[in-house]
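Only a single protein chain was left out; the remaining protein chains are all shown in position.
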Amino acid sequence: MSTAPRPATPMARQILEHRSLLQRAYALPGEVFFPLLFVLLGGLAATVGIGFLVVAGYLDGRWYDIRDLGNGTSHFRYWAQQQGLPPSVAYLTTALLGGIGILSLVGGWLVIGSWVERRLIAKFQIRQGPNRNGLFGLLQPIADALKLIQKEVLIPVGADRLLFFLPPILIFLPAMLGWAPIPWAAKMSYVDMNVGVVYAIAISSLGVLAVFLAGWSSNNHYALLGAMRTVAMMVSYEIPISLSLLGVVLFTGSLQLSQIVVWQQTYHIWMVILLPFAAFAFLFASTAEINRTPNDIGEAESEIVAGFHTEYSGMKAGLFLAVELGNAILVGAMMSTVFFGGYSFFGLETWIPGYLILATKIGAVYFVFVWLRGTLPRFRLDQLMSFAWKFLIPLSIIQLLVVSVESLVIAQSDLPGLATVGGSVVVNLVLTYFGVRAWANAIGYAPNEMASPPIMTNGVGGLRAAEQIRAGR
Amino acid sequence: MLGLSVTLAHYLVVSALIFGIGTVIALSKRNAVAVLMGVELMLNAVNLTLIAFSRFSSAFGQNGQPLSGHVFVVFVLTVAAAEAAVALAMAVLVYRQRETVDLDRINLLRG
Amino acid sequence: MESPGIIIAFWVLAAVTVGGCLMVLVARNLLHALVFLVLAFLGMAGLFVTLSADFIAVAQILIYAGSIAVLMVFAIMLTPLAARDNANSLYLLPALAAGLGIAGLVSVVAVITPWSELKGDALGQSDPVTTVSAIGDLLLGRYVLPFEVASILLFFALLGAIVLVHERRGPREGS
Partner (left out) sequence: MTTSHNPTNAAATEPYVLNIGPQHPSTHGVFRLRVVMDGEVIRDLDMIVGYLHRSMEKLAEERTYTQNIPFTDRADYLAAMSNNLGVCLAVERLAGVEVPERASYLRVIFAELQRIASHAMANGTLVSDAGAWQTPLLYMFREREKILDLFEMTCGARLTTNYMRIGGVSFDPPPEFWPALQELMDEMPTRIDEYASLVQDSEIFLARTRNVGVISAADAINGSLVGPALRGSGVPWDLRKAEPYCVYDRMNFEVPVGRHGDVYDRFMVRLEETRQSVEIIKQAMAQIPDGPHKTDIPLALRPPVGEVYGRVEGPRGELGFYLVSDGTPAPYRFHIRAPSLINLSLLREMAVGVSLPDAVVALGSLDIVVGDIDR
């Protein structure tokens, strides 16, 4: 008698036979393994060499200092000035290069992002994810894009053709323009504008109109419902986002994103520790702004099919999906810049290029988004609305009052930063903890009373038995 | 370099054009929301004038406040937002009473 | 204001803005008019940028393109049975005359008046690095009273809008 059940399906057999990466590495033949080891060791030696150069300060500010591509740019401008070229040429060139850089970054993410998300979600859901096209299924997004491109683009009967055509393009604008003020290293932001924070808020508010037009012009009730939900939510959640960013701005005293990072570098603290509630409000409100779980009610699949882009097909729908991915990392970039120290990591940025650190942080925030998506159910529209208006906004305003006092103390007092900023951290943590609890109690929120297991019974009966069981408890 | 530079007058003419178009829209449209669009355009034109003066004018001395124009624009923006909110609320209210926002047909006083 | 970038930007943005305004006037559909209105607002923000007014430009996008346009969308959607054709009333001709008259008059005045404006290097030198802190100082310094009045105005506008549109739920609800 055989004991183990035979794997019933080809998929189950594959899962059983699946080997981990480490097992595969051990199984490599010698003529592959040792060259690989050699390359790894060589890389380690090169790293040590570069480390020596960094410590000795041979790299600082040179054009080949790739820790901050801004060095190269300023050297190029200086060189162009030496050559007698008009300044506009140098500026145009660098602007073009920077634009191409950002576009290729976002574009590359749009290609690979769906694969990353699907693989991650698959891991959360104990399955494999796309693994057929190419190595690890890496070609899957390309296959998807090809499929979308060759699909017919339908325009529904009764749709407003102009307004139906515009939104997939319009919605791309904020997703791209939002990258402008993000600092990738000390001198490396595309436009280091003085009003970076307000710019980010303003640009994100542009997406509302595209969403609305997409829903309205489709001539479809689902699309209109989704659009109205999304617009209502975006308008509501812009306020917590603005308020939480305002708290950060009060501390740093600058609307410039690079200055916000520098402030965090100076005080060796991340804003998320200083302003935990603001960070939470920003994260939660961002998920509402960019339509991700648990706040994806604008395109809640089980209720309104696909929300505002129900009627879009082919690559137009693909554009909406791509923008969703792009927005996710844009929010990740804002989040890591404002709350997680941006390109700095407590001194590590002198060793590793700042943009790599920022990219890692963006990836981490994106992972949180995927995690949420793989874990949480979805709120209802009215619940989300009351959460914004009854919870996030009042608490954010209270927090703003506290923060304004604290920032004044930090700016005016002669005490060392450890005392003032540290004191603010403690005060904020305590106030956040008790404030959230007190407010939740005040608006009558008590989740623990809600979860109750069913009553177990051995009896059988009808209405009378039901009443007896209820009375017996 | 192109042989012509942008001066204050350029901005003022653009502003005048926008103000004129805004006037036409505000006076001639039937729908209350469209009328409001015209009013907003007029306010925008005024903003442009204020900013242009603030940028170009040499009337402010060394100790002057060249950015007063910006501050006025901030106030105009504030008032515009308040005005839009109230006006659109009134449009919705009128619609509930009369099922139209056609300004020609909102003639309650005529009886 | 003599660098080619500014000149090109000015003409393009002016064309976009004025064109957007004209399309608001002639569009046949109220929502199309709204889209062109947003375009005009964005062009206007660009014009502000050419005037070194970065904060105002961003505020323009935030308030006009982001908020007032959305308010208008809601107003249009909350009046579903009203006409959406952006029609003109009987006063079109007088309105055109008035608009052309105002625009022409102001343009002529603007062109023929010898403004004591900054030119050339002086203009470049007066270019502020940032307007944010200066505006902030002014708002909470010299103009603090108007600032407070404006905030009270905003507050009452908020209250007024809520009171006006609030649906009274009473015993007559079912009738």
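What to note about this one:
All chains are identified by letter, namely A, B and C, in their written order; residue positions are counted from 1 within each chain.
The rule we apply is simple: contacts are C-beta pairs under 8 Å (C-beta built on N, C-alpha and C of every residue); 3 or more make two chains touch, one makes a residue touch a chain.
For clarity, every value in this text was computed on a predicted model and none was experimentally measured.
From the options A:401, A:415 or A:469, the residue with contact to the unseen chain in the full assembly is A:469. Of A:30, A:158, A:416 or A:454, it is A:454 that touches the chain left out of the display. Where chain A meets the missing chain, the touching residues are 1-6, 8-9, 12, 121, 124-127, 221-222, 225, 229, 293-294, 296-297, 300-305, 373-383, 447, 450-463, 465-467, 469-470, 473.
Rule of thumb we're sticking to: only the chains that are shown with their structure count from here on.
Inter-chain centre distance (chain A to chain C, centres taken as mean C-alpha positions): 32 Å.
Averaging Cα coordinates per chain places chain A and chain B 37 Å apart. Multi-chain contact residues of chain A (touching two or more other chains): none found.
For chain B, the set of residues touching two or more other chains is empty. Chain A meets chain C in the complex at residues 88, 160, 162-163, 166, 193-195, 198-199, 201-203, 205-206, 208-209, 212-213, 216-217, 228, 231, 235, 238, 255. Contact residues on chain C toward chain A in their complex (touch as defined above): 3-5, 29, 31-32, 35, 38, 54-55, 58-59, 61-62, 65-67, 69-70, 73-74, 77, 129-132. Those residues of chain C that touch chain B in the complex are listed here as 1-4, 6-7, 10, 14, 17-18, 21-22, 24-25, 30, 33-34, 37, 40-41, 44, 47-48, 50-53, 55-56, 59-60, 63-64, 67-68, 71-72, 74-76, 78-79, 81-84, 86-92, 94-96, 98-107, 110-111, 115-119, 122-123, 126, 128, 131, 134-135, 138-139, 142-143, 146, 150-151, 153-154, 156-158, 160-161, 164-165.
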